[in-house]
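Omission of a single protein chain aside, the complex is shown with its protein chains in their original locations.
Labels A and B are assigned to the chains in the order they are written; within every chain, residues are numbered from 1.
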Amino acid sequence: MIDTQQHSDGIVELRLNRPPVNAINPDLVMALQAAMDQAEADGARALILSGRPGLFSAGLDVPELLTLDEVGMRDFWKDFFGLLARLARSPIPIVAALTGHSPAGGTVLALFADYRVQAQGNFRLGLNEVQVGLVVPPVIHQALVRLIGNYRAERHLVAGQMIPVEEALDLGLIDELAPPDQAVEQALAWCQRHLAMPAHAMLATRQLCRADLAGLFDDPEALDLDAFVHGWFEPATQKTLKALVDRLKQPG
Amino acid sequence: MIDTQQHSDGIVELRLNRPPVNAINPDLVMALQAAMDQAEADGARALILSGRPGLFSAGLDVPELLTLDEVGMRDFWKDFFGLLARLARSPIPIVAALTGHSPAGGTVLALFADYRVQAQGNFRLGLNEVQVGLVVPPVIHQALVRLIGNYRAERHLVAGQMIPVEEALDLGLIDELAPPDQAVEQALAWCQRHLAMPAHAMLATRQLCRADLAGLFDDPEALDLDAFVHGWFEPATQKTLKALVDRLKQPG
Partner (left out) sequence: MIDTQQHSDGIVELRLNRPPVNAINPDLVMALQAAMDQAEADGARALILSGRPGLFSAGLDVPELLTLDEVGMRDFWKDFFGLLARLARSPIPIVAALTGHSPAGGTVLALFADYRVQAQGNFRLGLNEVQVGLVVPPVIHQALVRLIGNYRAERHLVAGQMIPVEEALDLGLIDELAPPDQAVEQALAWCQRHLAMPAHAMLATRQLCRADLAGLFDDPEALDLDAFVHGWFEPATQKTLKALVDRLKQPG
């Protein structure tokens, strides 16, 4: 599910590879954590998280998640939060190379990276959870606030829309655009520039600056897991999600 | 003092109508609260707060407020903070349609709405309290910080100037400009877009994102009512305010 590629300077690319759309299910969450652990154990100095050309990730695998009962859903979210905490607390820099579309859960992963390079093109991303009847958990709201500010986060989340990449750049949801096939290359260049700095100072400064992001996960109670799982199983939410899945099943 | 107009989709417009300049006095504060209560009781799904063409509100009714004694002034501010809290805690979205000039108190009302549409033209708005010898209460400072950031709030408040609408857009004090007679129409379009989302998710996300704004009013002590009332009656402030009223009384 994760293809690992070694680049120069100890930079390791972890490419999401769960056809057809890199949808995030329990297995992908565990595989990505394991790949991060392995890369760091092997001495990686920076990570790039990428997808396939034209698609980083379609977000959560709603059809599969709808088959889970309340215990299963709770376990999934605990693991998904664990992955986000792993990204937020990473001891080495992580760049998200958004190689194409990256809605909802795809955008969420990128929020917790150090930096976001987005492939140019007719792609969309954004936290459109409201549109499918979901309320983002507080920790994801806070990560967005940290990135783009309190009020812009409110407007983006309440609107519930995916947005074009140029708009995402203006909003601060991504940091730079790349020609469609150059997102990984530009992510590599970012890593190389930062790895050229004195490592002890770069890493300690990074830790200082990201302490608030890592700190979001310090209190497990604050994750409000129960509220999200409860919301998932509310009749109105289930109805909206099932309608979404029915639309996905329709041909073309 | 408030004209209520039903639009489609359960959107209710509350139009300030206290000639000649929609100045905010104790009666207007009570009338606006009552109109909000009534609209919600009647099932409104979103509110638009508007003024007359060319003027949203001239701000506080300083000539009338100068006739109040310390008890009267304290009561007024308690009610005015009550109105701001009502806006901040509104269970349904509120758009401010700034139909023209909107200095000081007019801008303050708009700060606590969800969104601000400003009529284009030679209009001015902004928190120019310093210019008339006043210090904005902490809760208004905090609402501005939330909207435009800490440092930009400092620069805007300390400068004490009203600014043109284009500058207000750049600053983030307003969200969009409209042709002079289209502010309400654009506010309606914003409401319609948001009411088209699954209501439970849109409203709960809105509550999550605005919890910090609503929370400003949780501790009545933090409103620092005494300090503001004390400042109002300081000789230097009274002198500046009376000079302002004298200028307003001069012809032309």
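Definition applied: a residue touches a chain if its C-beta (ideal position, glycine included) is under 8 Å from a C-beta of that chain, and two chains touch if they have at least 3 such contacts.
Since we're looking at a predicted model, the values are computed, not measured.
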Touching residue (missing chain; options B:73, B:134, B:184 or B:229) = B:134
Identify the residue among A:34, A:209 or A:248 that touches the chain left out of the display.
-> A:209
Determine which one of B:157, B:178, B:201 or B:223 touches the chain that has been left out.
-> B:157
Could you list which residues of subunit B touch the chain missing from the display?
-> 129-136, 138, 141, 149-151, 153-155, 157-160, 231, 234, 236-237, 240
Where the missing chain touches subunit A, by residue | 93, 114-115, 146-149, 172, 175, 193-194, 197-198, 200-202, 204-206, 208-210, 212
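By our rule, only the chains that are shown with their structure count from here on.
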Whole-angstrom distance, CA centroid of subunit A to CA centroid of subunit B, is 37
